[in-house]
Each structure stands twice: as C-alpha cells, then as structure tokens.
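Note that this complex is displayed minus one protein chain, with the remaining chains in position.
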Amino acid sequence: MTGPRLVSILRQGPYLIASIHTALDDSQMTAFQHDLVDRIGRDRARGVVIDVAALDVLDSFATRTLRTIGEVARLRGAVTVVVGIQPEVAFTMVALGMDTGSLHTALDLEEGLALLDRAVGPRRPVTALRGGAA
Amino acid sequence: MSSSQGPATTTAGFDSPGEDQLLPQLVAHLREHRARLRHEWSERIQQAGLLHAMTPQEMAAETTSVYDNYVEVLETGSVEALQRYARDLSERIIPRGVETHEVVGIVLLLRDVLARSLFEKYQRDFGLLNRVLDAYEPAANRIANTVAVSFVEERERVIRQQQDALRELSTPVLPVRERLLILPIIGVLDSERARQLTEQLLTGIRTHRARVVVVDITGVPEVDESVANHLVQTVDASRLMGASVIITGLSPKIAQTLVTIGVDLSKMDTIGDLQGGLEEAERLLGYTTSRDDGTGGP
C-alpha cells in the first residue's frame, strides 16, 4: 500500500510505542496486530503503548484486537497500555458493552509511559516472571 | 402589579365628606375589637385545616401581624407595607410547604370575619351598612389580591432559584486539585441525565488531565438497576480514559441493592464518605501506597 503510513511502531528504551494514524479496516487492524506482536518478541519489549487518539471509532473488532494484543504481549512478558481513547469513543465502547478485559489504559502517551514505569519498574523484571507464570 | 394600583387610589380617594368618615370609623372599630376578631379568625383557620405546617405560637404571631397590616391598609390605602410583609412571610413559609390555596384561604377568612363584625355593628342601619361595605369590600379584595400575588411571585422566585441551583449542580465536575475531580451527583438519575453526567465527566477528565475521579452519590435518593448500570458505565468509561474512579456516599442500603441486582462491587472502589474518598484519591495520586495496578491484571 502506498501513501502515508497507517501505523507506526517506534522503540523507546525497553518500550514500544505504536501509533495508529488513521481509521483501519479489519484486515489492516489484523496486520497491525501481527506486526506489533512480532516486534514485541523481536525487541524483547517490556512495555507497549498503543496510541489510538486518532481513532473516532473503536468498535467490537478493534477493541477485541487491542485486547488480544494485550494478552499476547502479557504472555511474552510485556505490559500493554492503550492511550488516547477519546471521551465519545470511551462512552460508546461502554454503551456497546465491550469488555476490555485486563487492558490498561491511560490518558495520553506521557501518562502511558508513566504507568509503564510504575508497572514494570525500571529494572526489576517482575512482569516477565509474572508473564511467564501465567 | 401596575394593574392593581388602580383600586388603591379609589380606596384612598372618596369624594363625599360623609364617605370620608366611613373608613376611619371602620378602622377604629377593627382596632377596638382586635383581640376578639383575631382570635375568631385563628379559630376559623384551624377549623378549615389551613396552615397546619405552623405551630400555634407561630400562628398567633403571624396572624397578629397579618391582622395589623390588614387594618393598616384599610387605614392608609397603601399596600406597600403589606406587600413587603407578605413577601417576607412567603419566604419564611414556602420552604415549610405552605401552599397558595392556604394563603389565599386565610386572607379570605379574615376578610369574612371582619365583614361579619361590620354586619353586626351596622345591622340596624341598612343604608349605612351598605355604604360601609361599599368602602370595605374593594379594599378587602385588594388586600387579598396583594397577598396572593406576593405569595405566588415569591414562590416562583424560590422555584427559579432552586432550578438555577440544580442547573449549577448538574455541571458538577469540580477540579479539586491537580489530577483530581469530584462529581457530586444530587437528585434523581434518569437515563438522559446519567448520560449527560458521564459525557461531562469524560470531557472533564481530558480537560483537567484527571487521574482520579471521586463520584459522590450521597445525594442520590435511590439506586435502581438502571442507575446502577449507569454508575458502572461511568466507572468503566472513565477507566478507559485512564482515570480511576472512587465511589463515595454509598449507603449500606444502596450497597445491598447493588449486590442484589448483580452489580460486581469488587470492580468498584467504594468508600463510605466523601472525606474518606478524597483521602484515598490523594493517596492514589501521591503513589505512596503499594499498588499493583498495572502489573498483570486479574
């Protein structure tokens, strides 16, 4: 596919920052899931921030995909935080009856990284042990 | 009020000298028999079952004041003092639940008690009685009118004030300190209002970059299934935006209701009172506690 990138995945220290830049259809969403999970393994990331601030809709498929990413990441020893969910989108997800499971959420990128710092702890590999045990 | 200025002038300005003497005579009569007539009036009020929200002492004090104001209007033809008094009285009795018909009722009773005493006094001179009543009735009706209008106006003012207060309360997302919002919910929650509250809260979370929200439901009289669901949705949606929610003011009765209708209270952070909730919120914001939020999940 040509044109502007739909998503980007950047590394920052032990974390990955994945940003979705525009509305994705289901196959693009699934491709994003595979790419990100791949990168988590390759980079041995300990935390992942997924920025969805650009999305005006998070329907059942998108939510489920985010959940799956979070669960797979956890099994690989990484904590996933979804950031930037818009107020209207949050309202709609709840009205839709979406269960976001164990997904962590934060207001924005900055808060998401702070949450990862608190959850992962700069050096102790607590999460990896927990992830391994799960 | 401008339309009711007319009769006042009429009452005050009698043309013939004979008529001039009628009202002063009448006023003197009412002053002379003040104690008896006021007592008679009080009894009629009690018989009619009016003003039951007031104690006998209050009744005595208020009826005396009304009586004196009443006679004063007859004497001076000016309703201004009465108007002020009626407003003042209304302000005091409206919060106690006194209704318009009661106020109008007691004034009409006074009018009739006084009219009856005039009958008795002038019954031997039918012509004079007629002239006295001609002078009395317009003034009496004007007084009744003034009191009723004052009461209704006051009542409307109070209602407007209450509505304004409610409106202010319905935009209640209060930033207490950095990263902390309070949402005090007061009154009945229907779907539409619950939706507005949630939308306001979510927008507030983004605007104030809130990390903790204290939702105080002390002022919610009843929680049924739909209100409970709204609460759960508010908590979930706030969480999606990255804010933790602490619910305060959850009475044991409401907590029981919630459990009965199947709300999972373990998913909600609930604390008895607002003060406790704020302390917990500050604790969360200060990161002083050992919280495992963020590692692992359930």
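Letters A and B mark the chains as written, and numbering starts fresh at 1 in each.
Note that in this section a residue touches a chain if its C-beta (ideal position, glycine included) is under 8 Å from a C-beta of that chain, and two chains touch if they have at least 3 such contacts.
Here, contacts and distances are computed from a predicted model.
**Q** Using the UniProt record as the reference, specify the protein name of the hidden chain from among "Aspartate carbamoyltransferase", "Serine/threonine-protein kinase RsbT", "Predicted Zn-dependent peptidase" or "Succinate dehydrogenase / fumarate reductase cytochrome b subunit".
**A** Spelling it out: the chain absent from the display is recorded in UniProt as "Serine/threonine-protein kinase RsbT".
**Q** One chain is left out of this view; which of A:43, A:71 or A:88 touches it in the full complex?
**A** Once the missing chain is taken into account, the touching residue is A:88.
**Q** Considering the whole complex, not just the chains shown, which residues of subunit A touch the missing one?
**A** So the residues of subunit A touching the missing chain come out as 1-3, 23-28, 56-61, 64, 86-89, 91-92, 95-98.
The criterion applied here is as follows: only the chains that are shown with their structure count from here on.
**Q** Quick check: how many Å separate the C-alpha centres of subunit A and subunit B?
**A** Using C-alpha averages as centres, the distance is 53 Å.
**Q** Going by the contact rule at the top, pick out the subunit A residues touching subunit B in the complex.
**A** 74, 79, 83, 85-91, 93-95, 100-102, 104-108, 111-112, 115-116, 118-120, 126-127, 130, 134
**Q** List the residues on subunit B that touch subunit A in their complex, please.
**A** 198-199, 202-203, 205-206, 209, 211, 233, 236-243, 287, 293-298
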